[in-house]
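Of the protein chains in this complex, one is absent; all others appear in place.
Order of writing sets the labels: A, B and C. Residues in every chain begin at 1.
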Amino acid sequence: MLAMNAPLDYFLHADGSASKPVLTLDWVFASIVVAVCIIVGVLLVMALFRQRAPETVLPREDDGLSWIVVGTTLSVFALLGMTVYMLATLEQISKPSRAPALTINVTARQWWWQVEYGADDPAKRFSTANEIHIPTGEPILIVLNSTDVIHTFWVPRLAGKTQAIPGLTNRQWIEADQPGIYWGQCTEYCGVQHAHMAFKVVAETPQDFDAWREAQAKPAALAEGGGRSVFMSQCSGCHAIRGTTAAGAYGPDLTHLQSRQLIAAGLMTNTQDHLSDWISRPQELKSGARMPNFDLPAGDKAALLSYLQTLR
Amino acid sequence: MEQTASPGTFRLTVDLCGAAAAWIILHTAGFALSSYACYPHNSPAREPMLPHFGLALGSLGIICTLAALLFCWSASASWRGIRNTPGARRFMAGMGLLMSLLFLVATALTTAAILLISPCSPWK
Amino acid sequence: MSESMLPTVPVRNEARLSGWFGMWTLIATEASLFVYLLFSYYYLKLQTDQPWPPEGPPRLLLSSVNTFLLLTSSLFVYFGERKLKQDRKKAAVALIAIAIAFGTAFVLIQLKEWSRKSFSISTHLYGSLYFTITGFHLLHVVLGMGMLAVVSAWTAMGYCTKSEHGPVSAAALYWHFVDAVWIFIFGTFFIVPYL
Partner (left out) sequence: MAEAQAAQIGSIVPGSPEEKRLHEIWEAEPGWRGWLSTTDHKSIGLRYLFTAFFFLIAGGIEALIIRLQLARPNLSLVTPEQYAQLFTMHGLTMIFLYALPILSGFSNYLWPLVLGSRDMAFPRLNAFSYWIFIFAGAFLYASFPLGQAPNDGWFNYVPFSGPVYNVGPNIDVYALGMVLLGLSTTAGAVNFVVTFLRLRAPGMSIPRVPIMTWGTLAASFGNLFAVPAVSLAFFLLWLDRNFGTHFFDIAHDGKALLWQHLFWIFGHPWVYVIVLPAMGIVSMGLPTFCRRPLVGYMPVALSTVATMLLGFEVWVHHMFATGLPSLSLSFFGAASMIISIPSAVATFAWIATIWLGRPVFKVPFLFFAGFIILFVIGGVSGVMTAAVPLDLQLNDTYFVVAHLHYVLLGINVFPVVGGIYYWFPKFSGRMNSEKLGRLAFWIMFIGFNLGFFPMHIAGLLGMPRRIYTYPPNMGWDTVNMVTTAGSFLFALGVLVFVIDVFYSIYKGAKAPINPWDAPSLEWTTPSPPPPYNFAVIPFVGSRYPLWEGRLAEAEGRSRLDEGYLLMNGRETLGTTAMHAEPDAILKMPADSYFPLVASIFISALFVALLLHALIMAITTVALGLLSLVGWLWPRPVLRMEAAA
């Protein structure tokens, strides 16, 4: 069915305790409002086409006030119930039932997501992009910032939206019951490439997550060769690779580039061809993106690509 | 004039605006205070920054609801006094009664929000 | 129904000229403009970590004199309007002229006050708020003075009279409004920092 492969749908799927109560609320409210539409529609059609007695009495202005009294009273009671239910749900999703297992700093930028995992040991801290790994069954705190304009963080199957507003530190909690990939997307207009500002939440079993985190915390394997020096001369102003001198902070950290499934904030899958394309003509693929087109000699480019392949 | 029971202009104005004013005060003050108490500067607070915040807001809600109830009672008294005398004043009294009823519901629901939602959550 | 049901009507009931109603609606919308300005001020002030005001509480002398001048000018306008209603045109023009003079003094003192500030509109947030809000008010003072000048000229020329004081009343109303707004602005920038 069409809805089955809509990765941002939140009306048929809710996969965590921050989104499940809302899914129920959604269906209850949707049922009520559809019922209201049907009732009013039927009343309207009946009013239009009902059989009428021949005109004998003069109309009185105040006939029919009972319609308003009854209709409004019923609406008020329905609304009272709906409001209290809505408030109870709001209270329920405002905070998780227990303290967060993990805090992840997410910084929204034009037009990608910087994801930082903190640790007491500075050597264990790392930064990645557009892909948030979380352990299942645990509430996770997302601390949201923006370095430029307002963006909105949204993983519909896990939680509602929260704006990332420059100057403010907003918070959002998410939780995934089952391992899986949950799509996210910026939903506040943030510039020309607002459409291409997707990300993924990858929920893994705690064991898998720990292994991933361990691997990410390691610096890049030290591959030597021409590709690396091309990187250092062309790319390191914006991109960082831990374990090398490349420490640029404008673009995503590429230390473990090959562990990611997508590039360019969800625009393309992470294949050799796509990477090559992206390096040569990002301005055609994602016009306005902060990365310029790189017209590298063929040899340099091949070397750079094979270097990037080593960033596992 | 014989209509001694008929409410004066001031009374009609109070009936029309009283409950609405009670709600607007509760709504605006509640919003401003809770926003400040729980998000005072650049990041959310764990605890309300104002002392006795929950108690104060709850009391305000109940006081405003009672006030709205009072205005409702006043408006219905005015309406009963004038309902059989057609004219602009009767119309104003009727508007006052409906207005009071609507804003009584509004005040009660706003108070419900105060009672149901915890002031700040460590998450927000 | 007989014709006597319809009452006779005077040409222009002066107290309720449409312009008088119109002036009230203008005041309503202008007042909400100042409410939004002061809302912005307090909203930003409450959330800043900067020292506020950045140079410590402002000196009060000049602005207090100014407040006195402006409020007094309202009295002159009030009495000017009354004189006109008593058909004493010259007195009316003279009183309004005094009010305009006071208004001019207010503007000059306010400009002096501005020039004494060590910051400008773009120095910091407080500067932006201070100059924008007092600037908005100053603009209204100048506009009000213009209105008073025009209506007093009309009075001198004989257009505004005892029975046709509508323009004078409307301008007076606006002037009182401009003065009332100043009380809130004065309180915000000069009194609140001392509290």
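What we mean here is this: a contact is a pair of C-beta atoms (placed from the backbone, for glycine too) under 8 Å apart; a residue touches a chain by one contact, two chains touch by 3 or more.
All of these numbers come straight from a predicted model, not from anything done at the bench.
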Which displayed chains the unshown chain touches: A, B, C
Candidates A:Pro21, A:Pro179, A:Gly226 or A:Gly248 - the one touching the absent chain: A:Pro21
Which residue of A:Ser75, A:Thr205, A:Ser233 or A:Asn293 touches the chain not shown here: A:Ser75
Touch criterion as defined above, residue of C:Ala28, C:Leu108 or C:Ile183 at the omitted chain: C:Ala28
Where the unshown chain meets chain A, residue by residue: 2-11, 19, 21-22, 25-26, 29-30, 33, 36-37, 40-41, 43-44, 46-48, 50, 52, 55, 57-65, 67-68, 70-72, 75-76, 79, 82-83, 86-87, 89-91, 93-94, 110, 144, 148-150, 152, 154, 156, 159-163, 165-168, 170-171, 185-195, 287-288
Absent chain, residues of chain B that touch it: 20, 24, 27-28, 30-31, 34-35, 37-39, 44, 86-88, 90-92, 94-95, 98-99, 102, 105-106, 109-110, 112-114, 116-121, 124
Touching residues on chain C - with respect to the absent chain: 1, 3, 5-13, 16, 18, 21-22, 25-26, 28-30, 32-33, 36-37, 39-40, 43-44, 47-50, 121-122, 124-125, 128-129, 132, 146, 150, 154, 159-160, 164, 167
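As a convention for this text, only the chains that are shown with their structure count from here on.
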Cα-centroid distance, chain A relative to chain C, in whole angstrom: 52
Distance from chain B to chain A - Cα centre to Cα centre, in angstrom: 39
Length of the line joining the C-alpha centres of chain B and chain C, rounded to whole Å: 33
Residues of chain B engaged with two or more neighbouring chains: 42
Residues of chain A engaged with two or more neighbouring chains: none
Residue numbers on chain A that touch chain B, as the complex places them: 76, 80, 83-84, 87-88, 90-91, 94-96, 141, 167-171, 173
Parts of chain B lying in touch with chain A, wherever the complex brings them together: 42-44, 105, 109, 112-113, 116-118, 121-124
Touch list for chain B against partner chain C, complex: 36, 40-42
